[in-house]
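Complex shown without one protein chain; remaining protein chains in place.
Entry: subunit A
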């Protein structure tokens, strides 16, 4: 008999008999009832408290803000995709800028060392954010691969203000994540950090040292 069969049989032939699964009440996870402004404030307060930098901008002019960030952070090489509107608009706007645009949508085997050693920043879109914990959520795609938000020392994430929801539970339910998960789904709440040396907080251990969140507002809401 295989190990699988033995383990399952032991579990099924339980000495004290079959167990009755209880019903679950999830109400503590939802129904925060926050307004748009409150969600935005909470998100900003929490993600800032773990060292992320939040910059507000407008839908129409966000690429100008991006260019300012790149200049301020002395970014020379920026990794980004092509097809998603966020990298597409960034590319269109940045071709005059002195930054080198690095194609993120290439097989990593062809440029691993280049990515680890020469890219200063990665730009990605986000699926939305969570007010309760100050978290971004991302579903990486072939156009915006997983490592773009991890390997470069600076991660710039673009977030639309109206996509901030109350709780993680609300996001999972509202977007029906259980109907089909991507290869990799991520919550990101700040730059990489550790407290393993005598509980002293240090940022930028394995992943990005800095996280910049560009929050895009529609004209009427700002």
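Methods note: a contact is a pair of C-beta atoms (placed from the backbone, for glycine too) under 8 Å apart; a residue touches a chain by one contact, two chains touch by 3 or more; residues count from 1.
Quick note on the criterion: contacts and distances are computed from a predicted model.
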item: Hidden subunit of the complex - UniProt protein name among "Sugar ABC transporter permease", "PqqD family protein", "L-lactate dehydrogenase complex protein LldF" or "SHS2 domain-containing protein"; value: "L-lactate dehydrogenase complex protein LldF"
item: Absent-chain interface as seen on subunit A, which is shown; value: 2-4, 6-8, 10-12, 14-16, 19-29, 46, 50, 104-108, 112-113, 116, 132-135, 141-142, 145-147, 150, 167-169, 172-173, 177-178, 180-200, 202, 204-208
